[in-house]
Each structure stands twice: as C-alpha cells, then as structure tokens.
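== chain A ==
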Amino acid sequence: MTAAPVWSVLPAAALVLAYASGAAVLDGLLDPADRDRGAGVRAGRPLWETARLLRQRRRSTVTPDALLWRAGAAGPLVVALLMAVVVPMGGRAVADPVVGVVWFNALDVALWLLVWSAGWGANGVYALVGGYRYLAQALAYELPLMFALTGPAVAAGSLRMSEVVAAQHGLWFVVWMPVAFGVFLGAVAGFSLWGPFGYPAGRDVAGGVLAEPSGVDRLVLLAGRYALLAAGAAMASALFLGGPAGPVLPGWLWSALKTALVLAALVAVRRRMPVLRADRVMRLAWLVVLPLTLAQLLVVAVIAVVVGG
Partner candidate 1 sequence: MFLVLAAALFATGLFGALSQQSVVMVMMGLELMINALVVAGAAFWYFLAPARPDGQVFVLVVLAAMTVEMALGFAVATLLMRARDADMTDMAGDLRG
Partner candidate 2 sequence: MVLSNRLAGWAARRPHALLVEVPGATAVRWVAEAELARAGAVAADSAADADLLVVAGAPGAELTAVVDEVWAQMPGPRARIWIAEPGAAAGAVAQALASLIGPGQAADAGRRRDAWAAGPATPDGGGSAEDGDEGDGMQMPGGLMMADRAPDRDGLQLDVLSVPLGPVLADWPAGLVVDVQVQGDVVQRAQWRLLGPAQPSGPASDGADADPGRGPGGRAASRLGALARLLGVAGWPAAAVQARRLRDAAWSGAPAAPVRTGLRRLDRRLRRSRALRWSTDGLGVLTPDEARSQGFPRWDAAGADTARTGHDATARWRGWLTEADALLAGEGAGRGAAEGDGAGHDAGREDDASVARARLDAAVRLMAGLDLAAARVVMASLDPHCGALAGAARRPEGTTSA
C-alpha cells in the first residue's frame, strides 16, 4: 500500500459526502412519518432539506459569540473530512501516518470543544445545555473508545492504519474483539450525536445544539453529523471488518460494501431506540462497558503475545 498523492484529498472528501448523503437518504426512507408517501419523495429528503436551508435566512440571537458559533457549526464537517484522510478505502488512503489510530482519536476529542462551542456561541439556554450534554456524554464514551481502539492496534502491533488492515488477513478483528467493535460503533453514534446518543440535540431541549442555528449554519452542522457517521463507519470497516479483504469481489468494492453496511446499521438504530440520557449512559459506561472493554483488551493482549511468540 502506498500513500496516495495530494490531489486524492478531493475524491476522499467527495466519497465522505456521498456516503453522508446516502445515510441521509436512507434515514428519509426509514422514517415512519412519511410511510404513505412515495419512495421518491422520501428518498429526496436530503435534497428538499438542503434546498430549504439554502433558502433560509441566517438568523442570529441576542449577543451571540459569533466566532465560536460559526466555528462550532463548521467543526463536525471538517473533523469528519480529516478523519477520512487516514481511512484506507480499498487499500488506499490519502495519508497513512504512523499514528493513524491516535489521529482518529485526537480528532474525535477535538469534537468536544467544537460541539461545545456550537452550543455556547448561540447564547441560548437550550443550546448551552446541549453543548454541555455533549461533554457529559463524551466523558462516558471516550475512555471505552480509547481502549476499544487500543485492541486492533495491539493485535496488529502498530498504530498505522495500513498495518492494522493488513493484520486482518485471515481473521477479521470483529471475530475476536466483538466488545471493542460494539463500543466503537456506540462511540461513533456518540460523537455524531446520533440515535440513542442524540441527547445533546434532544427534542426535550428544543434541539439542544441544533436549537439556534438556521440556514447555511444548520445545513453545515447537519451535513457534518452525517459525515461523521460516514467517517466512523469507514473507520469501523477498516479497523474491525478487514477493510478490503473478501472473496471474489475486488477489494475496493468490499471496503465500500462494508462501510455502507455499517453506516446503514447506524442509521437504522435511530428508529429502534429512544435517546439515552447522559446520567444513565455514564453509569453504564463506567460500571459495565469500561470493565468489559478492559477485559477484552486483556484477552487481545494475551492472544497477541502468545501468537506473536
């Protein structure tokens, strides 16, 4: 595997956005509210929403912190694109740094501050509560996520994404690291404010961090949310599902298929569950999930030592 040239940033970004739109289309198709309407109308939902938000005036609030607000609104999309930079798709990544796994982790932590500023900058009660909810939720999932990321890295003996993928020839990591895989998917939903982890954007606080932005700001923020899901799904397929490994079909197709499947599962889960409140998530994460992840990591480490000699 070789690092791709610089211009490959553009197709990578396009790919992330394509997956993000796909996720939005799927979300529209699955929405029971529109069940009686034609599939075309439902599938076109991202288009209608985009048109609506492009037409909408950009509104403000009383004495906002405009700089932080705009930065926060743009944050998720930027972070998602930066995450995608290290994800190999079909054996090819834009960049393949030595510390690809940590890079992903650092970016997801960057979201803490960005989403928080999106809530803070609006200078509204509900938005601020949403921003803090994000931090509270992040405190719950971050530590399990770190240990979940450590699993594949230990097994591969490297933090480099290409080597993590290469180490899965033969056996995908998901087979012997199911806990880490589950935690990772949960964390992806968590940092994307999605589904059961949509608490920071909850309807009970008038949309939380989504309560105040309108027009283009809102469009970018919502697109960023789907893009984060897409980047997370791509990462999951590379870290745990063996990336391009698979019979018959070419590697890039396998990568694309796996990413699409993970993404679809993430989108679908939103309809299956209510939002989990952060206090409950916190208890679950620290008392149950964290020990489980550590046990998983122990198993992985022992196997890695035994097998690796």
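A quick word on the picks: all candidates are chains of the complex that A comes from, given by their letters.
The rule we apply is simple: a residue touches a chain if its C-beta (ideal position, glycine included) is under 8 Å from a C-beta of that chain, and two chains touch if they have at least 3 such contacts; residues count from 1.
Just so we're clear, the structure is a prediction, and the values are computed from it rather than from any experiment.
Undergrad: Which candidate touches chain A in this complex: 1 or 2?
TA: In this complex, the candidate that touches chain A is number 2.
Undergrad: Can you check the complex and tell me which residues of chain A touch candidate 2?
TA: By the definition above, chain A touches candidate 2 via 31-34, 37, 41, 44-45, 47-52, 54-64, 122-126, 128-129, 132-133, 196, 198-199, 202-207, 210-215, 218, 270-277, 279-280.
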